[in-house]
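For this depiction, one protein chain was excluded, whereas all remaining protein chains were kept in their positions.
Think of it as A, B and C in the order they're written, each chain with its own count starting at 1.
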Amino acid sequence: MKSQADAKECDHPISHSVVQPNKSDLVKRLNRIEGQARGVAKMVEEDRYCVDILTQIAAIQSALDALAMQLLASHTNGCVRSAIKSGDGDAAVEELMTLVKRFVR
Amino acid sequence: MKSQADAKECDHPISHSVVQPNKSDLVKRLNRIEGQARGVAKMVEEDRYCVDILTQIAAIQSALDALAMQLLASHTNGCVRSAIKSGDGDAAVEELMTLVKRFVR
Amino acid sequence: MKSQADAKECDHPISHSVVQPNKSDLVKRLNRIEGQARGVAKMVEEDRYCVDILTQIAAIQSALDALAMQLLASHTNGCVRSAIKSGDGDAAVEELMTLVKRFVR
Partner (left out) sequence: MKSQADAKECDHPISHSVVQPNKSDLVKRLNRIEGQARGVAKMVEEDRYCVDILTQIAAIQSALDALAMQLLASHTNGCVRSAIKSGDGDAAVEELMTLVKRFVR
């Protein structure tokens, strides 16, 4: 994991990236995901049907996947691009690939 | 989605399934996932480095995947098995496959 | 991996399973996948555009995923069901879950 220090070195934090996913929109979506997780916990406590519970978990996964892909595009268009332009691409691309592998089966 | 009524028809709710994932353990893990989502929202608000944020999202995904596989095993050993034994296997297996496809790429 | 001996113990080989994916259809689809892999090798030799090559690899993955889900349904409706009915469900369900995990991220 990069430290906060590294973040400072990045000219394009999420909130100013080229793709520009609206920050408050991202937070809103994460709050919704947080609520979905709370809802699933409640379903388990209520002995709800396992298929309904698993369907809800799959919905959270989809929401996280969409969020991750948006952030990945924002990161690539921001930090990675500026790193490549400033001749510092090797580390940025390697880091990007490590990240992509985390989201691939 | 199955209704609460269907859950009642299932002889093996999560909390009594053969695989028996401890219910309070499931809730504890879901609460942790809920906290992780809240933490990621905070990271976005603080303009933390996108790679750190994406790494945290990948961690939530892994936690959800593990939870889903445990519930799937519990459901198969519980509801699906009893449905098959009571000669009601067709619907149960079809529902199981629909569920599995949701978690496969 | 189960041995051929185990296969014999299974009352429902693919070709006689409840879901009954036509055997020659399965072989035809596998031959097509084999041809796609050969095609990708040719694209690499011809220095074709990497994006075209990766798009073809993704197409092979989708074809394999669809095939796997059909076989999984056939296996569940065949071997797993008969094992459960004959009171031998524990091993069959555990094996099924191990299999499902191989296809989930």
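Keep this in mind: a residue touches a chain if its C-beta (ideal position, glycine included) is under 8 Å from a C-beta of that chain, and two chains touch if they have at least 3 such contacts.
Quick caveat: nothing in here was measured; it's all calculated off a predicted structure.
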In terms of residues, what is the contact footprint of the unshown chain on subunit A?
-> 61, 65, 68-69, 72-73, 76-77, 81, 84-85, 89, 93-94, 96-97, 100-101, 103-105
Provide the residue numbers of subunit C that touch the chain removed from this figure.
-> 1-4, 6-7, 10, 13-15, 17, 23, 26-27, 30-31, 33-34, 37-38, 40-41, 44-45, 47-55, 57-58, 60-61, 64-65, 67-68, 71-72, 74-75, 78-79, 95, 99, 102-103, 105
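By definition in this document, only the chains that are shown with their structure count from here on.
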Cα centroid separation between subunit A and subunit C, in whole Å?
-> 31
Can you give the whole-Å distance between the Cα centres of subunit B and subunit C?
-> 24
For subunit A paired with subunit B, centre-to-centre distance based on mean C-alpha positions, whole Å = 20
Junction residues of subunit B, two or more chains touched = 61, 65, 68, 72, 103, 105
